Structure formats: structure tokens, C-alpha cells
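Can you read through this structure? Questions will come right after.
With one protein chain withheld, the remaining protein chains of the complex are depicted in position.
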Amino acid sequence: MTNSWADIGWTDLAIIMGGNAAEAHPCGFKWVVEAKANRGAKLIVVDPRYTRSASVADFYCPIRPGTDIAFLGGVINYLLSNDKIQHDYVKNYTNAAYLVNPAYGFSDGLFTGYDEAKRDYDKSSWDYQVGEDGFAKLDDTLQDPNCVFQLMKKHFAIYTPEMVERICGSPKDKFLKVAEMIASCSTPTKTMTSMYALGWTQHSKGSQNIRAMAMVQLLLGNIGVRGGGMNALRGHSNIQGLTDLGLMSNLIPGYLTLPTEKEPDFNAYMSSRGFKPLRPGQMSYWQNYKKFFVSFQKSMWGEAATAENNWAYDYLPKLDVTYDMLRVFDLMVQGKMTGYFCQGFNPLMTLSNRGKLTEGLSKLKWLVTMDPLDTETSRFWENHGEFNDVKTGDIQTEVFQLPTSCFAEDEGSLVNSGRWLQWHYPGQEPPGEAKLDTWIMAQIGQKLKALYQKEGGAFPDPILNLTWNYADPNNPTPQELAKEMNGSALADQMDPKDATKVVVEKGKQLSGFAQLKDDGSTQAFCWIYTGCWTEAGNQMARRDKEDGGTGLAPKWAWSWPANRRILYNRASSDVAGKPWDDSRKLVYWAGDKWAGIDVPDYGAAFKPEQTVGPFIMNPEGVARLFTRKMMRDGPFPTHYEPFEAPVANAVAPKIRGNPAARIFKGDFAALGSSDKYPYVATSYRLTEHFHQWTKHVWVNAVLQPEFFVEISEELAKEKGITKGGWVRVWSNRGSVKAKAVVTKRIKPLMVDGKPTHIVGIPQHWGFMGAAKKGMNPNSLTPFVGDANIETPEYKAFLVNIEAIASGPVA
Amino acid sequence: MIGELSRRQFLRTAGAGVAGTTLGAMGFGGAEQALAQSVRPFKLAKTTETRNTCPYCSVACGILMYGVGDGSANNKQAIMHIEGDPDHPVNRGTLCPKGAALLDFVHSDTRLKYPMHRKPGSDKFERVTWEFALERIARLMKDDRDKNFVAKSKDGVTVNRWTTVGFLAASATTNETATLTYKVVRSAGIVAFDNQARV
């Protein structure tokens, strides 16, 4: 989230599209209800189903799964055609005026530079025109045909209301009503908040779905303001934290990136991470990259990371490709993986195309699961009749099922969607012999290290030299680890203005990331968390909720970066530093300094006349409507059909799916077509359950006991399906049996002139736990991910459906 | 414990009040007995309150966990009720149907209690000791790492990666667990590293 949960209470219009906040985040959704009750705010829901969010909306508009970019493209076109944009914001705070390389172009659904064989682009033309001074060129009149504004106008012109209706199945009048409501927020004193989640990410163009709405929000001037923003509602309780801390194939904590093998040495690595400002005087905060990186390396390897060995650069693995989950399971199937750890993760139920997952896990030599609950993944080899029909004796995988503590038994911090790090305490001990995750990881690390100490072996240095300064090496405490995340001084830190004055003594905790150095004299595991545990103590455990009703709660817990609650908050005021909306002041120029209710996302010393842009992380200082080369599938979002779609792409009929999305050969062959699989399926969560966890929870099993699919009354009639009867649903990859919920909440949509039916398939059941044994949409879903981040396309695929006499046999 | 003393003390006093003091003070004959009979004692009297965060979604609601047992040597604490933390600025005491049923997660029948091991081809899990499990896991890791570690690419670039063992990290563990996990996984050169943010 750019903003925070309670800030939603300050909006004028909430749009829930690509999510279902009332069901998935009820206690966060409360702030929409508050905004409605207290400010007269409105709520729009755009969703294939009439959800529980829609049940309290002021306006609901249906949409076909996987067509959000066409819809939002229609909104962008509406805003531009009707001049419903916040002009001063767009001109000063976005790259609308930037001139783009004339070689850039877009035709037949493809941007310049496409290589069909590689399914990838040569992106060299997707960039600004750069002058001799090294700065990007601008046209402040926004009239140059190569300026971003004009290119954007041209790019989105095809998404007329008629085209939106044709692609999305959203009736034109309803689409126009939504567009009109959104457009009402183009004035500086009205804001819209965008609330989205997996409904946008789980597509082969998920990142571009989100970009499309980010563009809408920029055109409306709604980023960096109260009651506005792009608010990713995030899934699990610490998914934000695990991402911040870089637990992904290509990440280093704090959104630094692992080297690739094209960066053989540290100089090569740093050469593409200089972040030289693209306009005069811009902050371009990533210019500090080296300070963050060196402090991380010092945190990891202490004395072993020196200037001479380039801060132990070679201790880091270098990537040839990104090893995301989809690739790793594909490698398993190819027999190229030996062992696999699943820590609190149940991929058999949660990754796509279950048949492939079972095949992959069966080819592993060994599997280790660590979980408080008895997961299906840990029992993938166990036969449960139709619910897990495997030949146990043929599966040669050795499996370790390690019992862990749960939330109630451990201590530490979690990061919520609003980037708050909140500390919690244990209320009991783990049951039986279950252990804390930290204890288990320490054991694995220490035992592996002991083996290398004893036996030597392949490149043991990074293992042997790993910093391990815990009082009990076998049981690091959360306090020790939290202080390590924050970082400390390795040498006395002197005042830059007075070399005789010590600012931070050697060994003391740092108080902010501005204190980090690239000379090896500071260490910090995760630079964006620096400030969470200072010499003043554990900031994450703060409990002062008083905020005068602003919803920012600046003294409650601690948020990254620098306890800032709303990102880009400098953009809440105009160029002169005057708030766009006096009733929602956030950060403004008080004549001699930046003041307000939040920590300014800006240099404290900048004067408004310096025209430093509010988007300080970007070398431009402004937000990007045109993303240059940052994304694999294009600098503007464009409509692509899901890989399995009921119709051809109306704007580029020859293109199947997202042309820049990676898809493995076998998985391409496993795609189905609409002649055999005529219905559009989408998978989702229900409010009674949390993912695959709460089927183990008795009360939740009572509230929603059994696997079902949802269909319209029209489809039920057509297929002879009765309410509460059994159905079989199958895709080109698998088949499930479910109860049928027949409902008025799903209605057939007219897509490109033909009625299109939607089959809704919730994701909560398996063969373990307290709920009835059940099947799962991932027996059906395709094994293809988003072009940029490889999140699988769970939200739009094709199936067939029929009534059957009875359910599965266990 | 770590809870807010003021509230805990209040509940304790109030709870005791239902059982005795308040009713006694009313002083009306048979009806007093009837009243005492009709009102169930407040179940949180004398419990210990601990602050935590709901482990489900990223709203991260504040919760209060009520425990029986005072944590003394022979009377370990066990959680008997979970409710929203009214002081929390986001949820302000409310909880969703998942959060309101967290007690049944903590005490789920399918909570794991012992390390289990499944031999290749076997149709069952067998209980093992932690020592056995961890020693064997470390051995399996070491053997594969030594065998499959890629020190240099085909072009002779030092790459120091280990691609044949993968690690899927959790999504609800603490930052502190994540930090330790990152250190162990990355220092071994593992690149097949991912978390639930992907899915």
C-alpha cells in the first residue's frame, strides 16, 4: 500500500477492482464503510461476480476475468478525451511531458523490438530522448507527438466504451457510469483510493493491470494524498515483510537485486546501479545503492567482507535465470532438483496444475516441510482416493515433516500492507515437540556449517564466515535478529560537519538509513528497516494510538521507510508546497521547512523553488506514466487475452496470451481451447476461510464446510445442474468434483456478441484438516505466470462443466 | 505478562464481581439466587492477557490472547480465548470470521507435535527425534551441495550458485525468522528461493 488502512477512511471514492476487500480483508474494509458513513464516500466494485464487497457498494459493474486492462484503458481514454485530469499534478509530477525516442512504436498489439522466438523484446527504443547535458528532454506544452502524454492518448484511444463492452462484457452504460464516478475525482479536492489484491496480480499480465490503475491515479492526482493511493491489500500476514527482506530468487533485502552472471565483478554490478538523475537537481535516492549493499554484505559476512574482496561480492550467488516457483517445479519434473524445503508453504494446494506438482515432488530425492499444520504437501505421497490419487509405493521421495510453533507461541514482528512493523508476544509454548522456526533454521545452518568445518567441500567460505553473533548459537532470539535487521555502527560515526564529534559510537544501533556508509563502517541487514530498533529501543513495539483522528497512527509500531505512513507524501501539495486540499493537509511547505502530520517523503532542506520532484526514488523525480524499459511486456499496459480465453484478442487477433510471458513448452501444449472448454473459470477466496489454513480450524470448517463451484442460473439450466447437486468441472489439465451453488450473483456476459458463462471456483479445500475433504481449483489452473513476476494465471482459464450423480470417493 | 495491566485488572475485578460482590450487594431474597443462577460467570476472570497480531491477512489486526495458567513452574500457560485488541488503530477490537476463530487454529487437531519421517516408498510417517531429522537433513544438503554446486559458469564467470536444492519460505513467519532463513539459505548459495508473495 502507498497509504495505510485507516487512511482509507479519508477517501471520497473507493474502487475495489482486482480484489474483494470485504471478504478477504474485512477489518481493513471497515474503513470503506467508515468513509461512506462519515464522509458520504461512494464505493464502486468491478468484479466478475457480485461479491460481498458488491453487496454494500453504491455501484457494481461486472467484467469478464482477465480483461481489466481493456476496462482501465477505457477509463484512461475517457479521462483524456473528456479532459478529466488534474493538470498541475500530471504536468509537474509525472513524466507526461518527457519526450520518447521516435523509434518507439506500437502496432498490432506489439511494441517495437519484439522477437517471437525468444518471446521477448529488444527494449532499446523504449526510452526518453536524452540531451547533450545527459538529461531527458521535455515538452512542457504536452503537444509534441513523441511526448508521453500524446503517446498515451494515442495508445489508449482504441479503448472506447464500445470496445470495453465488446472485450470485457461490461455493459456500456455501466462502464460509463464507473468512468464518470472516477472522473469526478480529477479535482484536487476529491480523491479516489484503489484497493486491489490477487484479482489483479494473478494474471499473465498482472503487473500491467496494476500499472493501468496507477496511471489512472496519477492522472487524477491521487498518489501521495490522503484517502488516495494504490493500495495492494496483500495476502498473508507477513508477505510484505518476506518480500522486503528479499526471500526471493533474485532479491537482496530492501529491494536490492542479486547479481546476474552478466555482472562478473562488483564494478560491473554497480555500473548498472548508478541511478544518475535524469533531470537537474533530482534526488534519485537509489544513488545510495552502494551504501545499502555494502552495509548488507557487512551484516552477512562481517570481517570477511572487505574493500579488498569487494565486500565479499563473490559470496553471493549469480543468477543465470530467475528461479521462481514455476521454474523450480518445471526443473523438478525434468529431474533436475534434488531436495526442497517448504517452510509454512503448501504448494501442492497453492501452485497451479496440481498434476505437474505431484509429478515434480515425486521426482525429488527429499522434501522437508516445516509447518504448524499437517499440510497436503507433506503428505503428497499418501493416497486419499479421488482426493489424492497417487501410487504411494512408486514414490521414492524421502520426506521430513517438522512441527513448528504458530503465531501464538513466537515473538517478533510482522509487516502489514501499510508497511507497519508490529511486534507481538507469545502466549503459550508450542505443543508436543514443536519448535520455533528460528530454532529450526539455526539448527540447519549450524549443522551444515559443522559438516563443512569437519569435512571441507564446495566453496564453504560464505557458510563458514556467516555472521553468527548470537548469545546461544543454537537459538538466536528475536531481539538479537531484530537489532541485526536494523543495523549498527562498526566504527565511530563522525558528524559530517564536525569531524571531532561522534554521532554514533561503535557498536551502537543506527537510527536511520541516512547513517549508512559504503566504506564498511556500518552494517544493516535490511536498509529500509533501519530505524526499527534503535538505541531508543524497539520501535516496533510502540503502542501509542493517538493520532488526532488522522488514521496515520505515527506513534503506533513503526513503518518503513523512516516511519513514513503515506509514500510520496510531498505530492499532497502543489509545486509551491501548498496543500491541494486544505481539509486533508498531509505534508506542506511551512515557509522555512516541510511540515505536516507525516514524515516528509522528501529532502528536509529542499525549498519548493528547487523543483525537486516528489517521486524521489526515480531518477526523473516524477512518476512514470511511460515506464521506459522497466517492464518486460511494454512501457504502457495493453490488452492481452488470458492464455486460455473464450475469444480472440479483439485488438490484436493473432496474439495468444501475453506475448512476453514465459511459458514452458509442455505447459503451452497443455493449454485448452474454447471449443472443448467453453466456460471462463476464475478461482478465489471466501471470507469464511483463509487460504489453505482454516480448513484445519473447526469453527471455519463449520462456516463453510465443503468445496463448491458457483454458476449462474442460466448455465445451470442449460446444463441441467441443480442447486446443491454434484458437478464435474474439468480443464485440459485436470478435473474436480464439487457441489454446485447456483446463484443470481453470477450472470452470463455478452462478450464480442456471444453469451459467456463464468464458473467460480473457491480455493480452500484439500484432503487434510477439519473441513470436508475436497478438491481444489489448482487441479485445473494453467502453469503460466505474469511476464514480469511469474505469478500464475489463477484468475482466468477455461473449463467445461457437467452435472454428475455423486461426489468423489475418499 | 505483557498485556496492559489496567484492562486485565479491570476484567479480573469485574469478573469476580459477577460471581460475588455485585450480586451480594443487591440484597433481594430469592431473586438474588435466581440471578446468580442465571448469569454465567465471566470466563476471562483471572486469565493472563498477551498481545499478538492475527497471523492471517495483511490487515494485521491486533489481538489479545487470554491464557489460563499463570506461567508458574508447574502451571504452564495455555490460550483459552482470543479477541480483538480495542486499542489497535486499524481493527479497533474487531475481527473477521477467521480472526474470531483463532483459538481453534492454536488448538487444531491437525497441529503437528512431533518430527515425522517418511522413508522412500513407504505408506506412512514414522516419528523420529529432532536430532535424527536435523542431522540427516544437513547431511543430505551437504552431499548434494558438494556434488552440484556451480562455482563457475561455462564462460568462466564465478557464479557460486547451488540450483538443485530449493527453499520456499513462509508468508506468516516473523521478520526475525525470515532474516535467519535468508542468512542460512543465501549463504549456502541457494537460488531456487521463493515465498508466497509469488502466488
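In this document, chain identifiers A and B correspond to the written order of the chains, with residue numbering beginning at 1 in each.
FYI, a contact is a pair of C-beta atoms (placed from the backbone, for glycine too) under 8 Å apart; a residue touches a chain by one contact, two chains touch by 3 or more.
What we mean here is this: contacts and distances are computed from a predicted model.
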- In UniProt, out of "Formate dehydrogenase subunit beta", "Heme exporter protein B", "DsbE family thiol:disulfide interchange protein" or "ABC transporter permease", the chain dropped from the view is recorded as "Formate dehydrogenase subunit beta"
- Of the candidates B:Cys96, B:Met116, B:Leu140 or B:Ala170, the residue in contact with the absent chain is B:Cys96
- Considering the complete complex, of A:Pro26, A:Pro48 or A:Pro277, the missing chain is touched by A:Pro26
- Item | Omitted-chain contact residue, chosen from A:Val741, A:Ile789 or A:Ile804 | A:Val741
- Task: Check the options A:Ser362, A:Asn618 or A:Thr687 and report the residue that touches the missing chain.
- Result: A:Thr687
- Message: Touching residues of chain B against the unshown chain: what are they?
- Response: 11, 14-15, 17-18, 22, 25-28, 30-32, 34-35, 37-43, 81-84, 91, 93-101, 103-104
- On chain A, the omitted chain is touched by residues 22-23, 26-27, 29-30, 33-34, 36-37, 40, 50, 52-56, 58, 687-688, 698-708, 722-725, 739-745, 747, 770-772
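Criterion: only the chains that are shown with their structure count from here on.
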- Message: So the centre of each chain is just the mean of its C-alpha atoms; given that, what is the distance between chain A and chain B in Å?
- Response: 24
- Message: Show me the residue ranges of chain B that touch chain A in the complex, using the header's touch definition.
- Response: 1-2, 48, 50-62, 65, 67, 76-79, 82, 87-92, 94-102, 104-106, 108-123, 125, 130, 133-142, 144-146, 148-149, 151, 153, 155, 157-199
